[in-house]
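Of the protein chains in this complex, one is absent; all others appear in place.
Now for chain A:
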């Protein structure tokens, strides 16, 4: 049992211990406050390792190949951002590079480090710091949007020339599923409960439950 303030409406409420697969929603606004996960560290760790491998494949192998009148062309993710830069759209190239490569890579690498670091007792304070970094990368990691973009481009170009999907595209397709899977199987509270506080003099017992509870 823990008292929490809902991040969406600020209402104070106590969250009971949840069974696996259980979900606690805010009584007032419906925001999901907590979810019960089976293996909040092991499972996302396994998924993060798989995601790292696919991230490498997705960035090395070509997304698609084009052939027309004996000429061939292919592109990778970084090749797309690079071509935008060369064609004078530097700002767009930076946005594409960030959302398609840097943010997903950052999210996966930070999560991996957090999950490996979570195995130590007590959990060092830098794990919490990296978890904040991973959280700030997540909204900008747009692998699933990129996947749909690749498909639309593929179909558009198919009108003009022969195109074939490459290995990179399949890797992006799997990565698109792995990233939300990491997020769902992970419970940040499993880290925050055990992390070393930044200000060691503040006693956890005093601040954890300010004895409010639901007053009747």
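The criterion applied here is as follows: contacts are C-beta pairs under 8 Å (C-beta built on N, C-alpha and C of every residue); 3 or more make two chains touch, one makes a residue touch a chain; residues count from 1.
Definition applied: contacts and distances are computed from a predicted model.
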Identity of the absent chain, which is to be given by its UniProt protein name, from "Paraquat-inducible membrane protein A", "Spore germination protein KA/spore germination protein", "Serine phosphatase RsbU (Regulator of sigma subunit)" or "Gluconate 2-dehydrogenase subunit 3 family protein": "Paraquat-inducible membrane protein A"
Which residue of A:24, A:47, A:64 or A:137 touches the chain not shown here: A:64
Sole residue of A:24, A:45, A:58 or A:163 that reaches the chain not shown, by the stated touch rule: A:163
Option from A:96, A:111, A:137 or A:182 whose C-beta touches the chain left out: A:96
Selected residue (touches chain absent from view) among A:24, A:112, A:182 or A:195: A:195
Residues of chain A in contact with the chain not shown: 3-13, 27-31, 63-64, 66, 68-69, 71, 73-75, 79-84, 87-89, 91-92, 95-96, 99-100, 125, 128-129, 132, 135, 139-140, 142, 145-146, 148-150, 152-153, 155-157, 159-161, 163, 188-189, 192, 195, 197-199, 202, 207-210, 212, 214-216
